[in-house]
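Omission of a single protein chain aside, the complex is shown with its protein chains in their original locations.
Just so it is clear, A and B label the chains in written order, and each chain counts residues from 1 on its own.
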Amino acid sequence: MSVTLLEASSLHISFGGVTAADGIDLEVFSGERLAIIGPNGAGKTTFLNICTGYLTPSAGSVRFGGRDITAMAPRAITRMGIARAFQSPQLFHEQCVIDNLLLAAAARERAWNPFRPLRERPEHDEMLALLELFGLADHAASMVNELPEGTRKLVDIAVALALQPQLLLMDEPTSGVSSLEKFRIMDLLVKALAEQGVTSVFVEHDMEMVERYADRVAVWNSGRIQSVGAPDQVLADPSVMRDVIGV
Amino acid sequence: MDPILLVLATLDGIAYAALVFLVAVGLTLIFGVMRILNVAHGAFYAIGGYAAASLVLSISDADFSPWLSFPALLVAAMGVGAALGLVIERFLLRHIYAKEEVLQLLVTFAAFMILEDVQRLVWGVQPYSATDPVRLLGTVDVMGIPYNAYQIILLPVIAVMVLLGLRWFLRRTLSGKVITAVTEDRETAIAMGIDARKVFTVTFVIGAVLAALGGALASPTTAIQLGLGAEMIVLSFAVVATAGLGQVEGAALAALLIGLGRSFAVYLVPELDVLVPYMIMVLVLLFRPQGLFAVAEKRRI
Partner (left out) sequence: MRLVRYLPAVLVLAVAVLPLAVPWLKIVLTVALAKGLAVLGVVVLLRAGQVSFGHAMFFAASAYSAAFLMRGFAGADLVVLLLAGMVCSGTLGAVIGLFVVRYRYIFFGMLNLAFSMVLYALLEKMFHITGGSDGMAVGRPTYLGLELARTSFETALFYTSLGLAGAACWFVHRFLCSPLGEALSAIRTNETRLEYLGISARWILLIAYVLSAVLAGLGGSIIAVNQGVVTPDLGYWIRSGEFVFIAILGGAGHVLGAFAGALIYELVRFYAAAMAANVWQMILGFVLLGIILFASRGIVGLYRDLAALASGSRSHREPLR
């Protein structure tokens, strides 16, 4: 029997005339990798926004580890152990890569001593190892705004992992990464998640990725969960293929 | 409170609000279109006042009909607003549209510093005032107390005319619709072929003329002197922030709220009259950070 880590119940939210969530019930089990797929504009990113407190649903609730986090601020939710990587990377673009990670580590440790430089944090080696994991060690001293988009996305994920979260939410983690690279990177990522014991949810468009890396997949369509289950079952359903992928 | 004082405070407040509105609406219009807060706006107000006072004084020195002082107020405002507006937009703001927000703020602040000394050089340190227009319009009896018609009738009428005129201009004319389009969605408007530069110039000049008009209309009842520009920029900012940046009609209501608040304070707690507009602003912003009439925007992530 799996333990429920995150539980969304009957979420509703709409923007103007568009209903992004219309009674969403979705559970995330401890230790799993859940993929969310669905047509563009279906509300998948909205779900991540609600789970992290960026948006408040008009009805319904989100519970994390048994606690109601529905109306909490993003920073409070982050401190509880939910980290997030974004579709377009959110980084401190005028600081170098290692400083971005070190700041995450300092935030995690709540280390605010004004006399101790960030560069001298004891987590320095740990962060370098994290960069190494993604093959980014050479870029440690690079300024973020000098890196290509694909690399910045990886740094964004590394920053989220630096928080040592219980749950990591990712929005198309390998979009913008070359198709040669994406499997290598996902292999590394999946290994890192397993090592750290991090549960993950990722929004994905690439069915190959879903088949290969997700334990379960949820299909989001017109504000509802159309189906949930193991990737091979869900993706074999012709209606899912028609609605989501358009074939 | 004595009912007569109540009435007087209300009338004072309305007259004051009319002037503040003229300055604030220009500020908010410029912000809406250009996304720049023009700190030099206060200087437009002060220079408009100086120019109008000088023109009215020279008319009475030259023994022309004193009634000419009314068109003189208007001419001074248009001249000052158009000249300053064009020069600053063309030679200064045009270079900074792509820069960081802080730098834009600093540039208009620098323009403000420069214009402060322009006033000192041209008009010196003594106060100016041109009372002809007030004298000519005489007084109206309010509950047995004579109150000058200039403040009780002319100023509010002009403010309302400006508000209605602006609404009509922005909604019914082509130029106005173009300005509204740029305010609401600049990228789309530019993609549709609207010449943003031209819109910026026109908007900035309109805003500058309105500020100068506020100063010109203040000159008959207020001593125009150094430091007035700084007071006016923060006050009109308070109005604009209370209403919500970019809100034209909202600015009118906020001006009224702050004008009345201030005039009641003058009668009730005169030591604190300068505080009241800011207290109103702070109170509003505490509960509605985006201002009374604006809708909060959220960044897409």
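Simple rule for what comes next: a contact is a pair of C-beta atoms (placed from the backbone, for glycine too) under 8 Å apart; a residue touches a chain by one contact, two chains touch by 3 or more.
Note that the structure is predicted; figures quoted are calculated from it, not measured.
Asks: Sort by label and list the shown chains the missing chain touches.
Replies: Spelled out, the missing chain touches these shown chains: A, B.
Asks: For the chain not shown, which residue from B:109, B:169 or B:267 touches it across the whole complex?
Replies: B:109
Asks: Thinking of the whole complex, not just what is shown, which of A:33, A:84, A:182 or A:216 touches the missing chain?
Replies: Touches the omitted chain: A:84.
Asks: Decide which residue listed in B:140, B:181, B:202 or B:230 touches the omitted chain of the complex.
Replies: Among B:140, B:181, B:202 or B:230, only B:230 touches the chain that is not shown.
Asks: So which of A:13, A:62 or A:104 would be touching the chain we can't see?
Replies: Considering all chains, including the one not shown, the answer is A:104.
Asks: Tell me, which residues in subunit A touch the chain that this view leaves out?
Replies: So the residues of subunit A touching the unseen chain are 52, 73-76, 78-79, 83-84, 90-95, 99, 102-104, 106-108, 111-119, 121, 159-160, 163.
Asks: Pick out the residues on subunit B that sit against the missing chain.
Replies: Residues 31, 37, 39, 92, 95-96, 100-103, 105-107, 109-114, 116-118, 120-121, 230-231, 233-234, 237-238, 241, 245, 271, 274-275, 278, 281-282, 285-286, 289, 299, 301 of subunit B touch the chain absent from view.
Operating definition for what follows: only the chains that are shown with their structure count from here on.
Asks: Between subunit A and subunit B, what distance separates the C-alpha centroids? Give it in angstrom.
Replies: 49
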